[in-house]
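Note that one protein chain of the assembly has been removed; the remaining protein chains are unaltered in position.
We just call them A and B in the order they show up, numbering each chain from 1.
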Amino acid sequence: MKVVLDHLTKEFPSRSRKGDTVVAVNDFCFEVPDGSLIGLLGPSGCGKSTALNLICGLEKPTSGRIFFGDDDVTNLPPENRGVGLVFQNYALYPHLTVRQNILFPLQNLKGKDRLTKAEMLKKADEAAKLVQIEQLMDRKPSEMSGGQQQRVAIARALVKLPRVLLLDEPLSNLDARLRLQTREEIRRIQRDTGITTIFVTHDQEEAMSISDLIVVMKSGVIQQIGKPQTVYDDPANLFVAKFLGTPPINVFEGRVAGGKLLLGEDEVLRVGGVADQAVWVGVRPEGFIPQEAGPLCCRLEGVEVMGRDTSVVTTHPAAESVSIRSIITAEHRINREAGTVRFALKPAKVFLFHRESEERIPFEAG
Amino acid sequence: MDYDRIEQRARRRETIRKAITYFLLSLWALIVLFPFYWMILSSLKSYSAYNSEYIPKFYTLTPTLQNYRDAFTAVPLSRYFLNTLIFTLATTAIMLVVILFAAFAFARLDFPGKNAVFALFLALMMIPNELVIITNFVTITNWGLRNTFTGLILPSVTSVFYIYLLKENFEQIPDELYKAAKVDGTSDLKYLFKVMLPICQPTMVTITILKIIECWNAYVWPRLITDDEAYFLVSNGIQEIRENGFGRENIPAMMAAVVVISVPLIVLFLIFRKKVMAGVSRGGTKG
Partner (left out) sequence: MDNKNWKAWLYLLPAVAFLGAFMVYPLADVLVYSFEEGYNSASQTFFGTGLYNYSYVLHDPYFLQAVKNTFILVIITVPISTGIALLISLGLNSVRRLRELYQTVFFLPYVTNTLAVGLVFMILFKKTPYSDGMVNLLINWFGGESVDFIDGPYWAKMFVMCFYTVWVVMPFKILILTSALASVNQDYYRAAKIDGTSKFRIFTRITLPMISPMVFYLIITGFIGAFKAYSDEVALFGTDLNAAGMNTIVGYVYDMLYGNSGGYPSYASASALILFAIVFTITVINLLISRKNVHY
């Protein structure tokens, strides 16, 4: 089932001033292809949870339409949309066992949709098997670990075979190791069932690792939509560039003069097709190559060997942050005793952004 | 699927549900408010007008304040009022001091047998007032304290529950503060008044308000311990007015007295609405 959001907008009355409104979701337009896994990504307060609530029907949009396939579901109550929702804190009923929790949505069905008891139990068992919790069916939620509770929550959302599965920060209540394991699990379940899945997260690594497409949001506005790698390699603006990637991108104040990019006094790159102007310059950590005669001269602060790679911490007067972090492969050696280190930059890992609008400025490397 | 129909039905159901909800809420609000309306209305009707209405009227076109004058002159209402004020303020003030010291000892000081004594205190919470009031009545009578403020006040100046509430609150103050104060050479007493009391002020306010409500409405003990009208509180005062006051059945004057008695607490409640409700849900019981 493909999901289409058409100029979707949601305004809330402001709490601070009367009459004012806060636009939580601003003119959303995008299409989720059938059977794909989409990550809605953004910092807290960017409106991603509101977007999710609009899709599942817990909130009504101020304007715009929502389509599931060809059906307009904009004003449909949630129970008629056929969505499954998994909550950040799982929202498992504490007084019911795992089996009763999973059965709960099925027992709500009425009329001709109503299943017999045996059918319900069979479906519940199937859902439990899918998330591998068959052996826990008689436990209460309080007797299980966070990861197990999350699986139950997913099973409960899947048992009625929803057209769309929605996950609200599904991993943020888990510890680091479980998070890694569970996100692969989610990916596997999604592949197995082929259900169109939308999940919301503030963790870019999580979104990048399992999504088919990511939607990066800020203050209710979509910044960029694309495959994770594409968005990473080709960010639309400074916000997206900064938001994606660990360690984060290094930002410099720079200027373009006569087709050359200058960081402070260092002439670091030839940039064709860009008018002379002041710019923001983003350089990915892996974009630095240590070179004896490299154009970028930085003061060396420290070297951290992390097994395969080496992380070099330096400072530069034009850098926006206190220190610059670069990742270099083991074949390059850094003289720790030296006070400075010189780098050349990989053009594909360098992005220019407009100083005011912070929009990306394309350039021809040369 | 016919989406339009589903949408419409859902919306209509929602409207009906809302309407029923508001109807029920308003109905109960009416039941709650009506006696208040009736007492104010009756207190404004003149004696003759009230008694000539075989079918009671829901309004009056000739309101009079004469009943309020009668309430203060024909019966010693101002006396009852003053007594209640003295009783309430004295009881509350003494109780605050007593529970403050007790809670401090339990929360802050270490002494042998502390846990045993505290357990004993908690056990006392389960003892109903009805069980001990008999002996207290005899005790106060034997001490010759009937018809005195001392006799009225003495048995109600401690509350195990409030000690418990305050102790819990005191224990939330981090130990470091106490240690820091000790290093600075602060005495226990000074620490209690300069640090703990200000931090726990909200709880103290809650306890004060709850105790004031309790005192203002006290009936059983005042009735047992006073038979001299000079020491009546508003509760047994109004009962006295009902049974012997005003010579004849002067309902409008009686209602004026009821209004006067009810107003202080209602005003107190409306001012401290949030605090009163939070306090009651934490520790009040009635009914």
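To be clear about the criterion, a residue touches a chain if its C-beta (ideal position, glycine included) is under 8 Å from a C-beta of that chain, and two chains touch if they have at least 3 such contacts.
None of these values were measured; they are calculated from a predicted model.
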Touch criterion as defined above, residue of B:Phe87, B:Phe170, B:Tyr191 or B:Trp216 at the omitted chain: B:Trp216
Option touching the unshown chain, where B:Ser46, B:Gln66 or B:Asn136 are the choices: B:Asn136
Chain not shown, touching residues in chain B: 17-18, 21-22, 24-25, 28-29, 31-33, 35-36, 38-39, 42, 51, 53-56, 97-99, 101-102, 104-106, 109-112, 114, 117, 121, 124, 127-128, 130-139, 141, 154-155, 157-158, 160, 163, 188, 213, 216-217, 219-220, 223-224, 234-236, 238-239, 242-243, 249, 251, 254-255, 257-258, 261-262, 265-266, 268-270, 273, 276-277, 280-281, 284-287
Missing-partner contacts on chain A, residue numbers: 56-58, 77-80, 83-85, 87, 89, 91, 93-96, 104-105, 107-110, 140, 142, 156, 160
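Keep in mind that, in the parts below, only the chains that are shown with their structure count from here on.
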Separation of mean Cα positions, chain B and chain A [Å, integer]: 55
Complex contacts: residues of chain A adjacent to chain B: 71-73, 75-77, 80
Of chain B, residues touching chain A in the complex: 1, 3, 6-7, 10
